[in-house]
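All protein chains but one are shown in place.
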Amino acid sequence: MVIVMTPTATPEDIEAIVGLVGAAGGEAFVSRGVSRTIIGLIGDVERFAALNLGGQRGVAEVMRVSTPYKLVSRENHPERSTVRVGGVPIGPETVTLIAGPCAVETPQQTLAAAEMAKAAGATLLRGGAFKPRTSPYAFQGLGEAGLRILADVREQTGLPIVTEVVDAHDVPLVASYADMLQVGTRNTQNFALLQAVGKAGKPVMLKRGMSGTIDEWLMSAEYIAQRGNLDIVLCERGIRTFETATRNTLDVSAVPVAQRLSHLPVIIDPSHSGGRRDLVLPLTRAALAVGADGVIIDVHPHPEQALCDGPQALVTEDLPALAQTMQTFSPLMNRTLVSQTLCQSARPPQSLV
Amino acid sequence: MVIVMTPTATPEDIEAIVGLVGAAGGEAFVSRGVSRTIIGLIGDVERFAALNLGGQRGVAEVMRVSTPYKLVSRENHPERSTVRVGGVPIGPETVTLIAGPCAVETPQQTLAAAEMAKAAGATLLRGGAFKPRTSPYAFQGLGEAGLRILADVREQTGLPIVTEVVDAHDVPLVASYADMLQVGTRNTQNFALLQAVGKAGKPVMLKRGMSGTIDEWLMSAEYIAQRGNLDIVLCERGIRTFETATRNTLDVSAVPVAQRLSHLPVIIDPSHSGGRRDLVLPLTRAALAVGADGVIIDVHPHPEQALCDGPQALVTEDLPALAQTMQTFSPLMNRTLVSQTLCQSARPPQSLV
Amino acid sequence: MVIVMTPTATPEDIEAIVGLVGAAGGEAFVSRGVSRTIIGLIGDVERFAALNLGGQRGVAEVMRVSTPYKLVSRENHPERSTVRVGGVPIGPETVTLIAGPCAVETPQQTLAAAEMAKAAGATLLRGGAFKPRTSPYAFQGLGEAGLRILADVREQTGLPIVTEVVDAHDVPLVASYADMLQVGTRNTQNFALLQAVGKAGKPVMLKRGMSGTIDEWLMSAEYIAQRGNLDIVLCERGIRTFETATRNTLDVSAVPVAQRLSHLPVIIDPSHSGGRRDLVLPLTRAALAVGADGVIIDVHPHPEQALCDGPQALVTEDLPALAQTMQTFSPLMNRTLVSQTLCQSARPPQSLV
Partner (left out) sequence: MVIVMTPTATPEDIEAIVGLVGAAGGEAFVSRGVSRTIIGLIGDVERFAALNLGGQRGVAEVMRVSTPYKLVSRENHPERSTVRVGGVPIGPETVTLIAGPCAVETPQQTLAAAEMAKAAGATLLRGGAFKPRTSPYAFQGLGEAGLRILADVREQTGLPIVTEVVDAHDVPLVASYADMLQVGTRNTQNFALLQAVGKAGKPVMLKRGMSGTIDEWLMSAEYIAQRGNLDIVLCERGIRTFETATRNTLDVSAVPVAQRLSHLPVIIDPSHSGGRRDLVLPLTRAALAVGADGVIIDVHPHPEQALCDGPQALVTEDLPALAQTMQTFSPLMNRTLVSQTLCQSARPPQSLV
């Protein structure tokens, strides 16, 4: 059984629930999120039912868990959600472009890539300081030094930062720099990490597992949500199949399927899906046309020198076409393309969920 | 070694080549196609090289086979091809809508579905008379009676017919009714069938194998081309993966990848990919946006009574949205949406390849 | 509805059934098999039920078709079957070794490979005269000339022949030479071919589709059975997955699963599964240990010159280890290793099904 508190519930309201549950022989698991608190109950459901928890002050909803995911399910939350990252919305009304280098390498390279991103119309900057690499001998990222570079570049460009965290232990550190935490495809079932980002008070981008079903992906999102954080954006990035012409097989169908099952925004990563520069634009168009709420794209000033995933990064000459694609397809899907002007004029509001 | 004759080569020209090859101890395999003849040579390549075959009358090109596909490769034919089916073009300048029932069941149902197709803007009618069914106890199609129904409906609606053939033995029969022969996903490596449709003098739609790589697909097309038939349209229809939320996983990346490797048109079947009505429109949009040269879509007047694949057929209420999608996305991709008016005004020309 | 006639049913018995069904407004589809006739009924099941067909002379069983496969199902036939190929049994009491070259290339090569097979203890000779090749430019087999070589080698060695047929049209020709017809992995859903081999009067080895589920495989077997031929041996040969270290991924679990669902024998092809010589012996051991009723193995006197699949063929030095593996594992599984002596002493009996 899960209790969702209202955003205005007080610590006393929460304590009251915990007390009631304890007195009924149960255990209450309190997760304080960005905008609200969620309390998981373990114990005798029948006894809990007798407590009339739904009637307590500060309680928004009491859910019995019967489907594998509940908090992220659209069944319980028919309106699709908008997640805000440093004031930039990702949701059903808009199309958001996130761009930047795969990995932060140097201040110069990161700034140049951020300027490229901005030129293409991006309103969020991606960039990895902690890189999960298949080989232990591959470049593993600059760590905290990379986070500092990202923060400097944010200062210089005004772009909020999306960056990956690979270790539950690093979550507070990364969250102290990042505007949005990314959980990568190799960690989609790293439940300790999911729980840690669920408690970090920052929006999360959750990539789909390389061989994860849509159901498993939503259950991973549920792990985050259960810790009180509903500011989750799902990101489809290609699945592993027998086909070797592309790095992964982009599963565009996953977007409408996930949007039907869950209220969370769903974006697409066309760079890691195809793994080839020449596929980024066609796959971006397909992403927008299928209804994705945004795309996240690798750009690099000098991809031939990139320490990670150079072959898929867009270069400067590609940017006008990318910008035009974003501008053309957004109105077609009855959406507004998120722009820096738009974000600055709007008052970066509280989380919308 | 493969010799492509010019469209105007005479039987005597062909005989002359065969004679030369035989005299050099080789064997010549003559394939007379719709618009031209292709001669495959088996024997000592060095001796053939000495024959100066490229200089013989009626010879358009002599190719050494080094890549796995040659005739369908874009390397040897940089211009992308347009295939014409009863006057309806499928190619790089246009977007073509093919629609109709999965299976021909009755004259009434087929006519009603054809009228639906037409209302949505389709210029070609799909419909199966021979159905390859996984279970021997499933409806296997009406056979020749189904072909006669299709011919009647063509008469009534003016829509040329695309229909499947599953047995090499039936190719002449099906070709005597059809405007385009379809080879289904279970037969993509049925080489006897590929060779038979290669000789049938009708355009061919070749679906990708359920677990076929793009390379294997193009090699299957090469089997058809080798028999003299280059009027081939490739059709991506979803591949088999671990994901079970959709019937198959639509691989949109296959469109730009195949178009880069081959000059043949590539279309998408969003109905069989997703296997769900609610996914047909989103996947159609993705198909057009990624650059497909057309789409093929199931429609049915009463899908709840359909003998085959009812759950994925569009119904009458879906047609306006389909029509509008086609009209909106075609100009966006700098293409003309093929319409009946367009086809009637144009003189149905000879094959363009 | 399907009627299985007894082996001793007369043409008059069959005619009587056809007449009854016709009089009831139905259609009867008669399939005369090697040992018995099967009649499929299309029409009103309720009216058929009223005919008391089970009580007619010559009728062994009347089955309502509810599960996707019926004739090959173990539910209706709890005893596992033994199929005999030229007197050589394949079934639950024995282990059978089939070996030979992937493709018949020359009389010398075929005889040498057959002698190798015999030396390793094989009692059936495999060898392809018609080869389904992904590329149209690859060696396609010698055709009928290859069948004649196989027949000569059978004469010289006493080994019955297993050979592939790839085109429904060729089935009578191939069946006139072969002791067992093989349907390859690319043709597992070539239903015309399945029906043709179902009528050919020869045992059939049905390979699993490269990406076919076990259920689909059994439904393909049902297509053969429906034409009156229950002498079917299933052959697992590896499925297509993301792993590229092996040519395919041998699915050993498919053996016990298929044996539980179907009464048909199940063997394994360790050569095409792994695609590597060094894996043939380990996978043969795994095959026998998991309960396969036999194995089919590529051997070649000069694999470096093989026109097809040389890298996986065993060479002469490998044969003692193969022979010993067969001899050691058979008793361990409470089975008799089929030997030429055993087959000659036994009177090659009628089909056992």
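We call the chains A, B and C, going by the order they appear; numbering starts again at 1 in every chain.
Operating definition for what follows: a residue touches a chain if its C-beta (ideal position, glycine included) is under 8 Å from a C-beta of that chain, and two chains touch if they have at least 3 such contacts.
The model shown is predicted, which means the values in this text are computed figures rather than measured ones.
Residue-wise, the contact with the chain that is not shown comes from A:N187, picked out of A:T82, A:N187 or A:N229. Listed residues C:T6, C:Q56 or C:T241: the one in touch with the omitted chain is C:T241.
Chain C meets the missing chain through residues 211, 213-215, 239, 241-246, 249-257, 260, 273-274, 278-279, 282-283, 285-291, 328-329, 332.
Mapped onto chain A, the footprint of the missing chain covers residues 65, 68-70, 132-137, 166-170, 186-187, 189-193, 210-211, 216, 219, 222-223, 226, 240.
Contact between chain B and the unshown chain involves residues 211, 240-242, 244.
Throughout what follows, only the chains that are shown with their structure count from here on.
We define each chain's centre as the mean of its Cα atoms; on that basis chain A and chain B are separated by 41 Å. The multi-chain contact residues of chain B, meaning those touching 2 or more other chains, are 211.
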